[in-house]
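Yeah, one chain of the complex is gone here, protein chain that is, but the others are all in their spots.
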Amino acid sequence: MAKFLSRYFNAVFGLSILVVIGLVALFAPHIAPYEADRIFAGPRLSPPSAAYPFGTDALGRDMFSRVVHGARLTAYVGTIALVIGLGAGAVVGLAAGYSRTWLRGFLMRVIDLLYSFPGLLIALALVAFIGPSLENAMIAVGISTIPFFARVTYSVVIVERAKPYFDSGRVIGAGSLRLMVFYLLPNVLPALIVVGSLGFSTAILAAAGLSFLGLGAQPPAPEWGALLADGRSYMTNAPWLMIFPGLSIFLVVLAFNLVGDAMSEHFDPRQRWKR
Amino acid sequence: MEGVTPEQIEEMRRQLGLGQPAWVQSALYVWHAIQGDFGHTIVGREPVLGFLLSRLPATLALTASGLGIAIAIGLPLGFLAAYNRGRWIDNTLMFISVLGISMPSFWLGLMLLLTVPVYLDFIPVAGEGPASIILPALTLGLVYSAVIARMTRSAMIEVLSEDFIRTARAKGLRETIVMSRHAFKPASISIVTVIGLIFGSMMGGQVIVENVFSWNGLGRVAVLAMQQRDYPTIQGFIILFAAIIVTVSVILDMIYLWIDPRVRTG
Amino acid sequence: MTQAVLEVRGIVKHFQTRGGAIARAVNGVSFDLAKGETLGLIGESGCGKSTLARVLARLDTPDTGEVLLDGNDIGRIGNRAMKPIRRRIQMIFQDAVSSLNPRATAGAAVAEPLKLHRVVPRNKVKDRVAELFEAVGLPVGLMSRYPHEMSGGQCQRLSIARAISLDPDIIIADEAVSALDVSIKAQVINLLMDVQTRLGLSYVFITHDMALVGVLSHRIAVMYLGRFVEVGDADAIIRRPMHPYSQALIAASPIPDPDRPRTQALPIKGELPSPIKPPSGCTFHPRCPLAQARCKSEVPELRTTGEARQVACHFA
Partner (left out) sequence: MGQVFETHNVAAHDQVLKAVDLSVSFQSGNSNAVAVDHVSFGVARGEMLALVGESGCGKSTAALALLGLLRSPPARVEGRILLAGRSILGLPPADLQQIRGKSIAMIFQQPMTSLNPVLTIERQLTESTMAHESITRSEAISRARDALELVGISSPETRLRQYPHQLSGGMRQRVMIAMAMACRPSVLVADEPTTALDVTMQAQILSLIKGLKRDFGVATILITHDLGVVAENADRVAVMYAGRIVEQAGTSELFRAPAHPYTRGLIAAVPRLDGVPIGSAQTRRLQEIPGSVPQAGPSVPGCPFAPRCPLASDRCRSMRPMEVAIAPEHLVSCWEYAA
């Protein structure tokens, strides 16, 4: 057990953070002492204390309650963005990798073009045109990660497709659908789970960044990036307004990165100990 | 928009092709853009291209120094970790780098703003002067040094498991030569590719960092324009940013062709 | 003469390389395969034998030429029309472990073709799989194992079970035993020969091992740079090779007998030229000890000589 813990320390550490934050998001109303936007729940700009563990903001809102409620938004944003990005990306990547016609060339050229572009920039541009809001931000972030997921799926698919077991499926007469669903997909899945975990953290980071720039969640939503932006004006006299939301983002992202790393080490035989 | 005459509005509508079908508007925009005319900013009524170009040097200076810091920190640490693979030094460095890549750049920037000037009072919090680049460059550099360290490490580990490394050792070469000549050269080729890959993402991070530090570059202008829905400026910004990214990746491709003999002579 | 089950006529398959050059992998190959016959296809790596195998198994389509199964060309028919044909031509690959779906158990790998082609009623599939396991000498207890939990020899037995489950007429075996250890190789070769006797099927057995092809085949075809240079009865070719390349291959094959008097025949010099820029005339001439001026300009036809042998050499 001790050996297991030391070997998988990072993964266990990451998973524990995720479990805690997941529970917080799930039971937010029961954990938070106040509603998220309850004004004058306490004195204005009071530093962290027993009554207000994360302090209060300029309107006397309890930061702890706001951060706890923000966990729900973060889970929401990350999930939706991931579903859009991973879902569409996997379909496009699978299609491009499986196809041997003009479709492959076309899809890959488009993906490569978009992939060389920073995801955040794509998300920024999308938000600029569809307007700033939390929903738009997560849609934009989701769309902006499609090229990444498509690229990863594609590169795994073409490796798997070149292996003899794929040909052996063709030789026994398996059709396209069967080859894709029973041959390629299960063998691509481990890689997708790994990048999915890393993608979750990217999405959260990007969405928080958009909110921080005022292009995502709008006040008074207690989204962590927005809380940070809010707290900026009181940077010197009330630093706790920035420390706690930022720390929360950091911990969630860290947790997903740790879990993703552990999984990629587990799934990638090259990374495993070899003699 | 006070003080704008109906003629001016009409002139703007005509220039933007408003009121015409969307494809005509797009075609008009592209036609003008090819000729270097990106229209006028809505807020300041300046030509977009000139306005953006005036902010370009600030952006390039920040990118260059950020990338410089990232490489200067990330590359050696990545090598160190790969060379000591599996030992405590590797584990420690990799744990720090996970912290680094998980750090939201805007938060790191704010935390630096909050702490560093307190101890080092010659560093300005924001504003003008050459010293004001220190904090934003450091923020950008620290975050991306973690990325570079991780990618350098995996590139090196991949190379170190190659058969030719065993050959070099079987020849009785000193370990320093095995590392510097046989491992570093092939690894550096993949590191160039890696830098190309992260350059795009770094340009995205640049936008955020500029806004944290009120650095007067393209990213700050762009976010302002987005908040004000200044579409000609946004469009111009996206095109200019894309051009920078494409240019850099072409340059990196050329470096790659030049340093990889398999491509050069193949 | 028995009826040919497969007639191959003038197969040509070229590839475009990444640099845009054309690699002439298979450059006009014709042969017949009789029922119950093993044709051993031998040549060095890069000679086009694997490409030919893929064309015969219809994993690739030929550029020109025909693959006639009972007189019908299956060379370029579509996937839907191909499905019933798949039952009749099967293939076994070199790398046994990776030629099985890593996410399917051994039992599922053999059941899959049975279900796909409705070979037996659904409720009989399990019994049939057990029979097939027994037929290839695999313990039934291995059914729930995954390929990576089995040895290379076991995986190759499994591939054979999967191939014969469809009761095919022809099995294309592409270096099917090359990767196996000596002691396991003999087991699998014997299994392949037993299966052939029992089911009366035909093999196209592709290998680079002359001794192996001599043991296994009725007839041998020697391939060089996309063409057959010699075709004939296995014993005759091994004892009296007529093409200089066949002679070189046999001379270069090591024999596990240290006291055997060494034939001082020099093994040929050089290496297989690139199929992108094949030499003019007889493609073997740059390495041939007998080459004359004529060989550089004139392409030798594959002509029939006595004793049912075909040779493509001006001097054979």
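Before moving on, here are some points about what is shown:
In this document, chain identifiers A, B and C correspond to the written order of the chains, with residue numbering beginning at 1 in each.
Convention: contacts are C-beta pairs under 8 Å (C-beta built on N, C-alpha and C of every residue); 3 or more make two chains touch, one makes a residue touch a chain.
Source: prediction; values computed, not measured.
Touching the missing chain, out of C:Val12, C:Val119 or C:Ile184, is residue C:Ile184.
Considering the whole complex, the residue from C:His148, C:Lys269 or C:Lys296 that touches the absent chain is C:Lys269.
Within the full complex, the residue among C:Gly71, C:Pro121 or C:Pro256 touching the omitted chain is C:Pro256. The chain that is not drawn here is touched, among residues B:Leu28, B:Leu80 or B:Leu173, by B:Leu173. Listed by residue number, the positions of subunit C touching the unshown chain are 38, 44-45, 151, 153-154, 181-187, 189-190, 193, 196-197, 208-212, 214-218, 234-235, 238-239, 248-260, 262, 267-269, 271-272.
Subunit B residues in contact with the hidden partner, per the touch definition given at the top, are 162-164, 166-175, 177, 181-182, 185-186, 189, 260-262, 265-266.
We take it that only the chains that are shown with their structure count from here on.
The greatest centre-to-centre gap from subunit C, using C-alpha centroids, is found for B. Taking each chain's centre as the average of its CA atoms, subunit A and subunit B sit 21 Å apart. The geometric centre of subunit A is 50 Å away from that of subunit C, both derived from CA atoms.
Those residues of subunit A that touch subunit C in the complex are listed here as 163-165, 167-176, 178, 182-183, 186-187. On subunit B, the positions that touch subunit A within their shared complex are 95, 98-99, 101-107, 110-111, 113-114, 158, 161, 200-205, 207-208, 211, 222-223, 225-227, 229, 231, 234, 238, 241-242, 245-246, 249.
Across the complex, subunit A is touched by residues 54, 57, 59, 79, 82-83, 86-87, 89-91, 93-95, 98-104, 112-113, 116-117, 159, 162, 166 of subunit C.
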